[in-house]
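Structure first, commentary second.
Excluded from the complex is one protein chain; the other protein chains are retained at their positions.
Going in written order, the chains are labelled A, B and C, and every chain counts its residues from 1.
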Amino acid sequence: MGEQPHYTGRLLISCPDRPGIVAAVSGFLFAQRANIVSSHQYSSDPSGGRFFLRTEFFLPDGCDRAALAEVFAEEVADRFEMDWQLRWWGERRRTAILVSRQDHCLLDLLWRRRRGELDTDIVAVISNHPDLERETLAAGVPFHHVPVPDGGKAQAEERMLELLEGNAELLVLARYMQVLSDGFLARIGMPAINIHHSFLPAFPGAEPYRRAHERGVKLIGATAHYVTARLDDGPIIDQDVVRVDHRQGVEELERVGRDVERLVLSRAVSLHLQDRVLPDGRRTIVF
Amino acid sequence: MGEQPHYTGRLLISCPDRPGIVAAVSGFLFAQRANIVSSHQYSSDPSGGRFFLRTEFFLPDGCDRAALAEVFAEEVADRFEMDWQLRWWGERRRTAILVSRQDHCLLDLLWRRRRGELDTDIVAVISNHPDLERETLAAGVPFHHVPVPDGGKAQAEERMLELLEGNAELLVLARYMQVLSDGFLARIGMPAINIHHSFLPAFPGAEPYRRAHERGVKLIGATAHYVTARLDDGPIIDQDVVRVDHRQGVEELERVGRDVERLVLSRAVSLHLQDRVLPDGRRTIVF
Amino acid sequence: MGEQPHYTGRLLISCPDRPGIVAAVSGFLFAQRANIVSSHQYSSDPSGGRFFLRTEFFLPDGCDRAALAEVFAEEVADRFEMDWQLRWWGERRRTAILVSRQDHCLLDLLWRRRRGELDTDIVAVISNHPDLERETLAAGVPFHHVPVPDGGKAQAEERMLELLEGNAELLVLARYMQVLSDGFLARIGMPAINIHHSFLPAFPGAEPYRRAHERGVKLIGATAHYVTARLDDGPIIDQDVVRVDHRQGVEELERVGRDVERLVLSRAVSLHLQDRVLPDGRRTIVF
Partner (left out) sequence: MGEQPHYTGRLLISCPDRPGIVAAVSGFLFAQRANIVSSHQYSSDPSGGRFFLRTEFFLPDGCDRAALAEVFAEEVADRFEMDWQLRWWGERRRTAILVSRQDHCLLDLLWRRRRGELDTDIVAVISNHPDLERETLAAGVPFHHVPVPDGGKAQAEERMLELLEGNAELLVLARYMQVLSDGFLARIGMPAINIHHSFLPAFPGAEPYRRAHERGVKLIGATAHYVTARLDDGPIIDQDVVRVDHRQGVEELERVGRDVERLVLSRAVSLHLQDRVLPDGRRTIVF
């Protein structure tokens, strides 16, 4: 963050692993006179697995970015069947946030944005309740109240799609308590990150904190994951837990849960915006 | 532990909550000239809930212990419908351990016993495999190989019951990989503590570490609990987790899992032996 | 918190340990028809140590509170040379906050107050910089800018004393970057809680995060403590750490530091306001 760029460009690659990938990529960058700032790579299995790479680099002034991308595609990417992206410093992605009534995740994201911890513009907060309008507007972010009345989910989702379309590259579900339809998820055209509580053992269904308390769990946790059609079962980005004991009532477990939820969600959104999360089927590689 | 007693007696109480319990118990102890060393209490709900108390105290020399227990029963316990126990310094409980092939939990328990961290005599190690005989004998503990051939579980459990009956007050399942029958659990006549891996989300069934790795979990955990007829679902005593990432293969996750398993199991056994774990239906109160 | 009281009164005791204290206190409460909701006690040493007790209880309607306190003093407290306090549900203490430019601790406290997590009224924010006025006023709290020019500390502290005197029962230093004089601390007449970063090893002096980074520390921590004349060395209330690694630059360590600082400070303030922190010389007992 801050004023000075830590890099000019960021290259993300995912492809079938085989010898020569790093030599080809680093040879290409060297030929372009790029100076690598940081680089992480991972192979799920050197024989038959998948290779992942994330590189940040400086380029000398006056470099032709469009040409560079074209040359990379021709000389390197096609040969190795790469999924790849090239991002440039200053190309800030836009984020939209869905909330319901709980404010802890939303406020933490808005505050981190203001502190410069999240490299994004928050362009819209959409909620099925009007409660958080004042805080959203105070942070200079447009607020859209899209109620979801009984039988009105399809219409509400259409309205949300209109608000999102072309306006954001990331959707964050910051304790949005409505289930989104598969159709909505298929049409948003951007990744969505969700946060949900996690216990050992799990307590699916209603009133999880009450049931966790009744069962005497010693750890309260949260999981941030990409949203897929499989409810609460998308690729995990980050997780954390906090220790609790029998003296803490349901209310206090919920308070602890809020603390760990806002922290894990903000960390996951930050990792995503730094392109440090690469999907690998049902899991993620986090560099 | 060490040489000097930290207390003479330990009183454990569980009863329906209502006013006057603490006044009655502490008045009784004061009248006996007991000096309270430590005391913990908890009420699940002051109206209609359950009250739990654990007190350690010194008594002046020459006190008649049997008489004291009798007087307590008459004057206090019956009036408040208490479940209660009175333990005396030096009344060491005996522990038996079930293992299979994995040695990490067993060795940790044997070592802590030797260090004086566990206030118990380990009287027997029973295993369905012969692998850990040498380490067990080296610690001065009898080893019993009770194989469980196909179709031979009933007979094996009979043999184990013979070995346990009258010889132990606690059974620890230190990675015992056989499912114990409800009948066995009903007949052992002592609490049993089990350790099992815990992930977020859970991966019931075979090869949990491989599946946790495929799913990219970020936390590897373990849960120690009392064994009940509901598999892996008894009252939780302790839990912990360790953070992992995608670079760690299945083997390394298993290594991390062993570290957290042995720590959590030893902590749970230690808490139990100090009478710090009071059952409360499907959960525990840990003082 | 919430609408329903969890208790009527809260009794805090600290006195030389000797037999009979619990019997006397619980006998007194029972005689007053009090119903104990929760109770914690601790003795630093049953022979010659100090005894600490915190009890929450309900009283029947119509009880005369002033009389009860008087009777307690006469019948119990004096006999055992007790330091004691009796607090009643609804007697909310007032908190003042000192800040400089960093907003993370202040905003977290204001937000938790609004959520009902902190049982206090925040009556004033005092700062040596004007930066955080807008956020403070937005939370409905008066903001006082008290600059501390070179050579003007004595005058600034006089102004702060005027603002605090009779207006608050707790002072929180939420990243206030001026050293307070011993005279100021002696005159405020209320406890003060401070937060500061903690590393292993410690890096006293300027730019601690840069030096921690140069030294490759693996844990970033924070400590909340009562302020005494010994700088950063008062009784510890709470501490926590977060794991970091070499990839994280100074900026990112500072970000991690902010997260752990705001969490630890808010936890410490909450514990204090619930009267769960009892001083014991240079340390605290946290129930």
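To be clear about the criterion, a contact is a pair of C-beta atoms (placed from the backbone, for glycine too) under 8 Å apart; a residue touches a chain by one contact, two chains touch by 3 or more.
Here the structure is a predicted model, which is why all the values come from computation and not from measurement.
Participant: Pick from C:28, C:42, C:111 or C:176: which residue touches the chain that isn't shown?
Facilitator: From the options C:28, C:42, C:111 or C:176, the contact with the absent chain belongs to C:42.
Participant: Kindly state which of the options A:20, A:130 or A:204 is in contact with the chain not pictured.
Facilitator: A:20
Participant: Which residue among C:63, C:163 or C:236 touches the omitted chain?
Facilitator: Only one listed residue reaches the unshown chain, and that is C:236.
Participant: Extract the touching residues of subunit B with respect to the undisplayed chain.
Facilitator: These residues of subunit B touch the chain that is not shown: 2, 38, 103-104, 107, 111, 115, 117, 138, 247, 251, 255, 259, 263.
Participant: List the residues of subunit A that touch the chain left out of this view.
Facilitator: Against the left-out chain, subunit A lists 18-20, 22-23, 26-27, 29-30, 33-43, 46-47, 58, 243.
Participant: By the contact definition given up top, give the residues of subunit C that touch the hidden chain.
Facilitator: 42, 198-202, 214-219, 221, 223, 233, 235-236, 238-241, 245-247, 280-286
Everything that follows uses one rule, which is that only the chains that are shown with their structure count from here on.
Participant: Farthest chain from subunit B, going by the mean of C-alpha atoms per chain?
Facilitator: A
Participant: Which chain is most central here if centres come from C-alpha coordinates alone?
Facilitator: C
Participant: Taking each chain's centre as the mean position of its Cα atoms, how many Å separate subunit B from subunit C?
Facilitator: Centres of subunit B and subunit C (C-alpha means) sit 37 Å apart.
Participant: What whole-Å value do you get for the distance between subunit A and subunit B if each is reduced to the mean of its CA atoms?
Facilitator: 42
Participant: Which residues of subunit C are in contact with two or more other chains?
Facilitator: 38
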